[in-house]
Each structure stands twice: as structure tokens, then as C-alpha cells.
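Sharing a structure with you now.
Every protein chain of the complex appears in place save one, which is left out.
Right, subunit A next:
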Amino acid sequence: MTAPERPHATRPELLRLDRVGKTFNGDVVALRGMSLQVREGDFISLLGPSGCGKSTALRLISDLMHPSEGRITWAGPQETGDLGVVFQEPTLMPWATVAQNVWLPFRLRGKSYASVRDDVLEALKLVGLEKFQNSYPRELSGGMKMRVSIARAMVTRPRLILMDEPFAALDEITRFKLNNDLLTLKEAIGCTVIFVTHSVFESVFLSDRIVVMAARPGRVITELQVDAAYPRPESFRTSAEYAAYTRQATDALHEAMGEVA
């Protein structure tokens, strides 16, 4: 194994979570004491069992709700369009065409289609769907819908993209393909990604940092470093290095689950 260079440590900070917690209805502790430093260009996975507060963490970061304790601090001012989101479901508007769906983030900022047409088509091209710009979502397969959702999240070239188990509902072949494409896309637009997943394999393949979490109460158990260099080819999936990281992550996850049981 090559000596780990850690380019991320030198990159500027984008966002920081300081002992952030969220309690619902006064007694459901969804998340407790989560601290995380996100640097520009990071690919961070939140890995953990159901109910450990992964979605809650994303909702806090996207400002859909406020933390009950702790603080979330952004480096520099936040503008709408600095954030892209992908949910587990493609979450497309069924009455709008593919291109109109991707246009949405711009449209909500008052931009006409004509003025951002190139960006929309460019985003569709990056996800390989330029031929489907006039199709309606119901005409697309599950994987294609997810691609549209990803195109919509990145069309404004946001600094940060939040993804909540985006590929969980897809078959494995499609998921692998989208994993590869996601890494390519991230390089192409140079954004930061926080990615929620249940899958150890997915988290190791994609991320440079894995935040392992446990449930009841939702909390961070440990943070793992995946120092394999990008771009990561398909062959990375079968490498010894990959196996070693998966092992490490699985052990950490077991530890997290064990504490609950």
C-alpha cells in the first residue's frame, strides 16, 4: 500500500458541525453530539444502521430544521444554489419534462429557461440523458430518474451536494454504474459531497472519509479514512486495498451495532 498522502487536510474548510444534536418531541434523541469538519472537495459518507440520525444530520445541514444543541457553521456566506440535494426517491415533478425538472433550481431563482438552457443541457449530458430532455419521468427507468435527480442537484454547480441513500432502491448493476459515474461527475464539477448510505461497500468505494454512526441515541462512533487515490477505477472494487477498507468499516459498524444490542 502506498504511503497515504492526505490532500484533504490542506483544503479549505467548507462547513463545520460542533456537537450538534437534535431531539424530537422532547424525548426522541435523533442525534447527539455530532462533530464533523467538512473541507472543500471532500466525499464524506455517513454510514450506520437505520435510525442513527443520518437523515436528521442532512436535514440539519440543509437548514430544513434547526439543531436542538450545538452549532453548524459555514465558512463564507451561504447562497441558495450553493446546495444540491438528492433523496432516496428521484423526487421529480411528474408533470414536467426531464429538462424542466433540471431547470427547477434556476427557475426558483427567477431565471428563464432560455438563459440557463446551456447549463441544463450540459448537466443532462454529464449524466448521459441529453437525448431524453423532452421525456416525462414516467417514461424513464429507475436508474434514469435518479440520474435526472442528480443532474438537477448539480446544475447550479453547488459547493455542497447532500445525498440521502440515493441508490438504495436500485439494483446492484445500476448502483455500481451510478457509483462510478458519481465519482466522475464530482471530479467534473469539483463539488463536495455528503453521502448517506447503509452499504459498507458503497461507502468505501466512494468516499475519502466514512463517518460510522450508531443508533439510540444517534451518534458518531468513529471516523475512517479511505486514502485510496481518485479517480477510482472499477478494478478498485476487487483490490486488496478495497477489501482491507471494507473490513475496517465493517468492524467499526459491528462495534456500533454491538453497543446497541
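Quick notes on this one:
Keep in mind that, in the parts below, a contact is a pair of C-beta atoms (placed from the backbone, for glycine too) under 8 Å apart; a residue touches a chain by one contact, two chains touch by 3 or more; residues count from 1.
To be clear about the criterion, contacts and distances are computed from a predicted model.
Not shown: a single chain whose UniProt protein name, out of "Biotin transport system permease protein", "Peroxidase", "Spore coat protein JA" or "ABC transporter ATP-binding protein", is "ABC transporter ATP-binding protein". Only one of the listed residues, A:23, A:37 or A:62, touches the absent chain: A:62. Of A:28, A:93 or A:243, it is A:93 that touches the chain left out of the display. For the chain left out of this panel, the touching residue among A:105, A:143 or A:218 is A:105. Listed here are the subunit A residues that touch the chain not shown: 59, 62-64, 80-81, 83, 85, 87, 89, 91, 93-96, 104-105, 107-109, 136-138.
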